[in-house]
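Questions regarding the structure given below will be posed in turn.
With one protein chain removed, the remaining protein chains of the complex are shown where they sit.
Presenting subunit A:
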Amino acid sequence: MSQPLIAARNASVRAFRHRPLHDARPALRVVAPPAALAARLPLPLTCVLLLTAGLLALLMMNIAIARDAFTLSELEREATLLAEQQQAVDEGIAAKAAPQALHEQATRLGMVPAPAPTHLARDGRVVVPLPVVEEPEPVVAEESPVAEEPLAADEPAAAEDPAGAGEPVGAEAAPQ
């Protein structure tokens, strides 16, 4: 027992002892029961009602949880199905959008690769790409070449024996 409690008990006893004997107690009288209590439901009935309500709530909650579990698995199934459908569609798109498939499809439709674009430069020049036919260089072509005659094909000289056989180094070759 804690110290304050002990102190309190002892204190009251001491107070009783020191009370003067001639100081008579007030007369006892009958206290009427509170009217409100009688109006209330009897306690057992309250308990039963509360218990029933609790049980009912618990039942409802369980039903709700179980129903949600069913909804959940139903929705999960649906999500899987939709994911599968999306995957199938994505797969189809990827196959159709692949460059080789587009190229094939375009060729079948009679399309040809776009020619080089014509550019309009900031200073107003029009840069025309070279068409397939042999024509002088387009607008911003380089200075006219000095020599007309193209160079003789640069032919690599005959290979000489590699210096160190077994190693890809040490060749005396004369590439272009």
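Note that a contact is a pair of C-beta atoms (placed from the backbone, for glycine too) under 8 Å apart; a residue touches a chain by one contact, two chains touch by 3 or more; residues count from 1.
The rule we apply is simple: contacts and distances are computed from a predicted model.
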### Task
Write down which listed name, "Branched-chain amino acid ABC transporter permease", "Cell division protein FtsI (Penicillin-binding protein 3)", "Tungsten-containing aldehyde:ferredoxin oxidored uctase" or "Acyl-CoA dehydrogenase", is the UniProt protein name of the chain that is not shown.
"Cell division protein FtsI (Penicillin-binding protein 3)"
### Query
Which of these touches the unseen chain: A:V48, A:I65 or A:A106?
A:I65
### Task
Have a look at A:L41, A:L58, A:A88 or A:M111 and name the one touching the chain we're not showing.
A:A88
### Query
In terms of residues, what is the contact footprint of the unshown chain on subunit A?
65-66, 68-70, 72-73, 81, 84-85, 87-88, 90-91, 94-95, 97-100, 103, 114, 116-117, 119, 121-123, 127-130, 137-143, 145-148, 150-157, 159-176
